[in-house]
Structures are given as structure tokens and as C-alpha cells.
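Of the protein chains in this complex, one is absent; all others appear in place.
On to subunit A.
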Amino acid sequence: MAYLVQPDYVKYTCTCGQQKPITNLYFCRHCLKIRCSFCISHEVDSHYCANCLENMPSSEARLKKNRCGSCFDCPSCFHTLSTRATVAQPRQDPAAGDAKVENKQSKKMYYLLCFNCRWTSRDVGIPDQPVATGGWPERVNPFNSRVNQLLDFYKAVVQQEKQEKLDKERKKYAIRGKYITLTDKTGLTMAMARNIAGLPSSEGAPSSAIANFVPSQASAEWQPADVARLYPLARPLSVKRSQRCRLCDHNLTKPDYHVPEVKIISCETLKPGATCALLLKLSNPTAHEMQITLVDPAEVPEHQEREEGRTIEKSLEKSLCLEKDMSWLEAVSRKVDVTSPLSVTRPDVTLTLAQRDDAAEYDDDAHTHSDDVILWRKSNKLALRLQVQVAEGAVEGPGARLPLALRYSYRNTVPPASAAPLVRDHVLYVAVLLDLGQVYAE
């Protein structure tokens, strides 16, 4: 369950141990594993402007410093600027005197306006333009020649380092992924990507203290200290990405059609030492019948990617002196913490969920099947009633999390690689963490 602005109440555990809402996860249909943004390789497909949706080939994007030629952001609040039209009043020339003739020549002039903070291009003295898009004066970086000099120098350095590296690697025959990674294309390293993703990397100044500099730093070439010198910022381009599994290099899909979805319907107030009812909704998004059993999170078999990787390499690639770089795994993987003051009594039943049937949405007759565990059933969904025990010593406060694991049957529909045997039915595990809210003392 994921919301646009609300906190994520149900988090799934990725193969690498990161906990994320299902909307932020991917599923590899070849490894049959959940992947998150940290354990996949990101590949740049194309550049485009998120505002005008124009595509731009990457060479052109590089030339334009990854910015759109016709869209601008507000230099003061970074909202997208809108183009406004005014009818220019032709200047009354007292010498000419004939106002009627001039009125006929009055034409539309355009300026840029921010609807958020009401900044306008007139504020900084940019003249109104006769055309709606483009034509805005481009400013030249005062240090242009110096920057180019430095660029040339570092290009030479890169060239030299590449040559040295190539010489070294010629002996090693190391393979890299077949596909160009984000790092290759943009120079964005994993650490930088992590920073952008909001992961703490180093202790820095609190962002509020430097907030005043933000508009100034946004136009890095000029860094105006005066608000009157804030010029519109050409809008940075976005990239279309495709995600690939780091282990098998296949394209990934969203888990929405492969992993059973867990939603919280309701939960009674949590009190230390008490037992309270928790209602969950499970749904089977696949096109096949699914057997689900609740298991102890500790029972979830540890993912053994490293071992798997090795065995394949041993048999095939090791003999060819090929080794796949697995160092990323160490950097991202983490141990899942399953200790919690909350525990759940797991009903000793296997729940069978029918396949997803879009037409069933329109059926009126709900299968009101009801017993101790199953509250109701309807096509591919069912509601579970579980008992949650809160430990005697549970600390009062928010963020009471209940770890839960599901074992489910999964039918693989991807045709296997030529040599491999066809295995259609699999038993997979998924660990979820439910945020049940606050523990209240008596």
C-alpha cells in the first residue's frame, strides 16, 4: 500500500534488505526476485524536458548543458515559469501624433511570470519578446573561456587514464554489463546517486542555514548576490530510464503483477500486554491461482545471490577468467531487523487466492465467506483477521511495526533460456513490515 503524500504503512523488504513501498520496487522475472533502485542498474534511454515533453538526443542535450531551450524555471522559487501575453501599447509619439494608425500596429508581446512567487522577467529588466517561445536572451558565462580551458585539460586527463586502464585491463578480461550504465553516461557515481536519493552520506551544514543561497547557487555560473540579478533558469532535462537487473541484465517489471499485495484495513488500539485484532487485505495480482501462507519472518530463506553468482561463474565463466563485479551488493545490502514488540498469531492455514479477473470488479455478489481467519473473499482478494500481541514492555509512542512474511506460489511464464530446464512453479517469499501506528499506555 502506498500513498502519494502519506507515510508508507506497508513496506516490502527488497532482496538486498532495503525496505520500500511496493510502488518503489521492481521485480525480475528471470531471477524471480524483488529489486529496488539500489540493486538495479539504471540505464539512460533518452533525454526529455518534463515541461514541454520534447525529446532531445543526448549529444544535443550535452551541448545545451542538459537544459531545455524553451522552458524556464523561476530563479527565485524554481517553479516553472509561464509565458504571459500582453498587448503592447505602441509608444505614443507626440511628433507623429496619429494614434489611430499606430494602434493598428499594436501586437502581442510576451514575458515570463511565476505563478508561485509572482516573479516576472520584467523584474530584472529582460525586455518583452515578440514571440511566445524561444528568443529569450542567452547569457554568456563570464568565465566561459576559462571553463573551456579546464574542460579540455580534464578531457585530456580522462583520455590518458582511460588508456592506462585499458592497458591494465587487457590482461584481466573483466566483463562489465553489456549495457551502458548511468555512471558511464552521466558520470554520476553510485554515491552521488545515493545522495540524490536522500540517503545520508556525510555530515554537512543543515540545509536551512544555506537556504538563502539556494536561488543564488542555482545559477552557478553567475551566483548573483542581488535578487535583482536573478535571471530565469533554463529548465533542466529529465531522462527516461530503463531498469535492468544487475545479475541477469534483463529488463525489470513493476511488482504490481507478480507479488501479492498486502493492505491494512484496520487495526485496534495497541496497548502493552494486550491482544488486538488486525484486519489485512491480501490480493493476488497474477493470472494464476496463488497459495499463500503466513510464515515467521525469521523463516524467510536468506537470499544467496553471491553464492548463486559464484556457482554460475565457477562452471562457465570462471574457466574463461570472467568475473562479474559484485562489490555493489556489499554496499547496498543490509540485514533485515525482525525484532519488534509486536508479534502475530499465524493461522495454520494455506490461503488459496483465485487469479486476477478484471471482469470480477463488476460482479455484485460478494462471496461472503466468513470464519475465524477469513473475514470475506471476493475474486482475487480476501480479508484476514489476525491477532496481534503487543509485548508487555512495549514502549509507548508511534511507529509500532509488525514484521510479517508471506510464502506464496508463483507461476513463471517467462520461457527459459534454451538449455535450462523448464520450471514453472516456484515458491517465493516476501517479507513485509506493517506500520500499525501508535502504542498507547493505559
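Rule of thumb we're sticking to: contacts are C-beta pairs under 8 Å (C-beta built on N, C-alpha and C of every residue); 3 or more make two chains touch, one makes a residue touch a chain; residues count from 1.
The working rule: contacts and distances are computed from a predicted model.
For the chain that does not appear here, its UniProt entry gives the protein name "Dynactin subunit 6", which is one of "serine C-palmitoyltransferase", "Phosphatidylinositol-glycan biosynthesis class F protein", "Dynactin subunit 6" or "RBR-type E3 ubiquitin transferase".
Checked against the full complex, the one of A:107, A:122 or A:334 touching the unshown chain is A:122. Residue A:77 is the one among A:77, A:109 or A:248 that touches the chain not shown.
Mapped onto subunit A, the footprint of the missing chain covers residues 76-77, 86, 116-120, 122-123, 227.
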